[in-house]
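Of the protein chains in this complex, one is absent; all others appear in place.
Chain naming follows the written order as A, B and C, and within any one chain the residues start at number 1.
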């Protein structure tokens, strides 16, 4: 991991698609970071549209928002509790 | 009890007003039977308007309905279960 | 049609756990239960003791109520019991449980069951207050 990377934490179906719990991708906008994940892990393409995202524990909806180097991105598939 | 009487069963607040669980009054219409109870037990006057009535286990609403000799009249104050 | 697993009007102590366990079923994803407990206060007055009186038809009426709920909702199983006689503060007067495949139906059916019991069951509640006065509830 370089200092310029984002630490991506994957859960449930997103983890299953990527095959890892944690991966590192270069910093950028949210859209860029997710595109990098799709390039690296083609099975993630099907899951991504249903996911929500946290950057350092805060929900992020704007694909243009910057995900800074050193930050943590959580990828959350639709919840299914109860 | 004469064979021409109605057997009146009183419950809860109606029993408390009359002071007895079972009393006998002459047969007649429902209105006449209830009037006889009011005459005999003045405390019943306050309770009667809130009560419902069963004649031989069937609900009766019509004050003109005959309550035959030998039948049973149940006097039910408002329910308060649960 | 679901299964009506308990309908009881009697003097025995009631437990919500008992009715819940009765309605458990491998087909049921949701169980909703209700416990109506005797409180130590009513309308700001302190209750010393309490007795429920039941009409002889109460058991039959409760069975009709249970059948009606089973017919109206998609129930897996239901169980309901109302206590009569003296009841100590904190103990249950009414317990009910409904199991269904999905949770929305369980809430709706259990609430309708309790509402219908309150409306139809011929039982009466007598409260004695700590000041020595007493009342028949709903008939004051």
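One rule holds in what follows: a residue touches a chain if its C-beta (ideal position, glycine included) is under 8 Å from a C-beta of that chain, and two chains touch if they have at least 3 such contacts.
Here the structure is a predicted model, which means the values were calculated and not measured.
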Visible chains that the absent chain touches, using the contact criterion stated earlier: A, C
Sole contact to the chain not displayed, among C:58, C:114 or C:137: C:114
Absent-chain contact - pick from C:30, C:84, C:116 or C:139: C:30
Hidden partner interface residues of subunit A, rising order: 11-13, 16, 47, 50, 54, 57, 74, 76-82
Absent chain, residues of subunit C that touch it: 16-17, 20, 24, 26-41, 89-90, 101, 103-104, 106-107, 110-111, 114
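Just so we're on the same page, only the chains that are shown with their structure count from here on.
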Subunit A-subunit C separation of Cα centroids, rounded to whole Å: 51
Separation of mean Cα positions, subunit B and subunit A [Å, integer]: 76
Mean-CA-position distance for subunit C and subunit B (Å): 28
Shared-contact residues (touching 2 or more other chains) in subunit A: none
